[in-house]
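FYI, not all chains are in this one, though none of them got moved.
By letter and in written order, the chains are A and B; residue numbering begins at 1 in each of them.
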Amino acid sequence: MNVKEKEIEYVKNGKRVDGRKIDELRPIKIDVGVIDRADGSCYLEWGQNKIMAAVYGPREALPKHIQNPYRALVNYHYRMATFSVPDRKSPKPGRREMEISKVSGEALEKAIFLEKYPNTTIDVFVEILDSNAGTRVAGLAAASVALADAGIPMKDIVAAVGVGKIAGEVVLDLNKTEEDAPDAVDIPIAILPRTEEIVLLQMDGLLKLDEWKKALKMGIEGCKKVYELQKTALRKAYLEAEKEEKVKENAK
Amino acid sequence: MQSDASLELRTDRIREMITQGNRFDSRKLDEYRKIEIIKNISENAEGSARVKLGKTDVVAGVKLIVGTPYPDNPDEGTISIGAEFLPIASPFFEAGPPKIGETELARVVDRGIRESKCIDFKKLCITENEKVWIAFVDIYTINDDGNLFDASSIAALSALLEAKVPKIEDDKIVKGEYTGKLHLARKPLLCTTYKIGGKLVSDPTFVEAQGMDARFSVATTEDNYLTAFQKGGSGSFSPKEIDECIDLSFRHGKAIRNLL
């Protein structure tokens, strides 16, 4: 909300401040299986965002009275490192982090076959090491890959992206400069790509109905792009693990 | 008191009914319960309101406090919305530190209001760089018979619409004197649609809400803006369902706005 920013031309000749097209994602890099002690894990870079996700479980839900005899519980923890933001974040989890954890966990629940693991908890931890807008969707995308890496059976991989409005224009995947624009609207969205079921959807800002319709369409397309990157990363990790296995066998 | 013993059984039955388009209390699926708004329920509050949505009952109150502006916005006051699920309202609510349900509700109501830009924060500046008004809106549940989100949104907006700005003399608040009302440029209202038994349902009772798969809250304004979304619950919505929810929110928002 800086005065100078008001004079920025956020979209000029179809290009944005960082040179991207209207519906272009920032560069995304996904590494699978990066945390040895976790059951599943993922390191994800999304533009400047840097995220570690790990999954532990299904494991016995404790204390016992929280157990659900019909299904597993999903416990999602989204946290930002103190140094991951321009002004140091307090080490205590804030209300924003708690809300993001809640809606992200609910988004994953639809994807997982929870009824297979009664009385257990599936703990998903997402740690933001560096940030530049869009960490909640990046974190959710990373968590979903970590779940797959943990071998937890899922209907589909949750794909997520931010879509929004800036200077009257609907654009995909806002970065921090864009998000800080005076009239910016941010819409995190997550779907099960195969069925286009919407599992996470939030928004704040001043948005007209026709803008929303455009944004929804762009968001779903964006999710599908992220989905392809998630699948590629998982496939690559699977092939590498297989290769390693073969090397070991041959060594015998 | 309603017996919670047979809750699960009733939930199944109500779900079935809803799938067939029927509701226990004969309402249509997209019909709200009777809404009652009682203003100024606390003289100590700068503004306050109690909202009944059928048997659901919440109160909200506004206190204006002199505080320091954020360094980034030295000439702007601010607003802070909190919610507490008082244990008087339900056998399932407990006293203690804020739980995630309270935090989510408060933050969603907050976004609906804040992002509508209905409050001119520059008007809440007393002395640039030094003193600004902080408007604390606190929402408390009195009875939880479902749909606390919408009841809370109505209560918070009603309390803000009533709120008066205290008079300041020699850098101190003059108790009991006011310089006028807090002006609101828009009236953003949050309306939530629940997905129960495959159907979209408005304003569910507590028992109905037990059977929900997912909910979708949409804040709208009289000048046809969307100002906040929040999807909750472990279920999902199709893009088409989302569009229906938004239509319902515009329609109900308009109707409720007429009661303010």
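As a convention for this text, a residue touches a chain if its C-beta (ideal position, glycine included) is under 8 Å from a C-beta of that chain, and two chains touch if they have at least 3 such contacts.
Note that the structure is a prediction, hence the values are computed from the model and not measured.
Colleague: Would you mind giving the copy number of each chain kind in the full assembly?
Modeller: Listing the labels with their copy numbers over the full complex gives A x3, B x3.
Please note the rule applied: only the chains that are shown with their structure count from here on.
Colleague: Quick one: report the Å distance separating chain A from chain B, using the average Cα coordinate of each chain.
Modeller: It comes to 28 Å between the two C-alpha centres.
Colleague: Considering only the defined contacts, which chain A positions touch chain B in the complex?
Modeller: Of all residues in chain A, those touching chain B are 1, 95-96, 98-99, 101-103, 106, 109-110, 187, 192, 196-209, 212-213, 216, 220.
Colleague: Across the complex, what residues on chain B touch chain A?
Modeller: Chain B reaches chain A through residues 72-73, 98, 100, 103-104, 106-107, 111, 114-117, 216, 224-239, 242-243, 246.
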